[in-house]
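Removed from the display is one protein chain of the complex; every other protein chain stays in position.
Right, chain A next:
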Amino acid sequence: MLSVEALKIRYGEVEAVRRVDLTVDSGEIIALVGANGAGKSSTLGAVAGLVPVASGKVIFDGVDITGLTPEAIARKGVALVPEGRRIFASLTVADNLRLGGAVHQPVAEARLREEEMLELFPILRRYYRVKGGNLSGGEQQMLAIARALMGKPRMILLDEPSLGLAPQLIDTVFDLIAELRRKGLTILLVEQNVALALEIADRAVVLANGEVVLSGTAKELASSDLVRQAYLGA
């Protein structure tokens, strides 16, 4: 469904990503793991069109989307849930959701979609008229995911969904991710919590210094010595 080929990203003189190749098949969860500054978020940003690509290709559903604007890529069915959630703090939960589904479907369909989201995230119904900035971190994460789902994406890019959340909330978020996959959504997950990521993913790609150093099924990686020493602390 998605393939990233020889991706290179530069910020001025700094090469944030030297070479990343990865593929995500329909219905899979792929985890992109690695240390801080390994190039995970930059890779997601490049797929979503937020970060300029220096060279290489991003192909979604057989179409080259490299260098398209973020809005064009979003319309093709790729949704990014950015790091730090970045919900619209001064807008109500209702307005956040409304913007998420604004351009992807007729208004009547968007209403139905919103109803589905409120079923999936009851907390958002409770705070429907509350400003996004007044929600807790976990609630904001739910809102950020719901907002992305409003656009009926076929693929969702999750950037550090567990960051800054209390342990039991992390479980809730990951249960949700598993449920989304059961519903047929394809997921590319960037996560610093490697153990958690490997638990939920089908396959994983390990990045270090802007390059892929290891990739394979989540099971293989969880038992690999390199991953155990470097990321699982075993």
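Note that a contact is a pair of C-beta atoms (placed from the backbone, for glycine too) under 8 Å apart; a residue touches a chain by one contact, two chains touch by 3 or more; residues count from 1.
Operating definition for what follows: contacts and distances are computed from a predicted model.
One chain of the assembly is not displayed; among "assimilatory sulfite reductase (ferredoxin)", "Dipeptide transport system permease", "Fe-S cluster assembly protein SufD" or "Amino acid/amide ABC transporter membrane protein 1 (HAAT family)", its UniProt protein name is "Amino acid/amide ABC transporter membrane protein 1 (HAAT family)". Per the touch definition above, the residue from A:Ala35, A:Leu50, A:Leu120 or A:Ala195 contacting the chain not shown is A:Leu50.
Here one chain is not drawn; of A:Ile9, A:Ala74 or A:Val227, the residue touching it is A:Ala74. Shown as candidates are A:Ala89, A:Leu112 or A:Ala166; the residue that touches the absent chain is A:Ala89. Screening A:Lys8, A:Lys57 or A:Arg98 for touch with the missing chain picks out A:Arg98. Counting the whole complex, the residues of chain A in touch with the unshown chain are 48-50, 69-71, 74-75, 79-80, 82, 84, 86, 88-91, 95, 98-100, 102-104, 147-148, 151.
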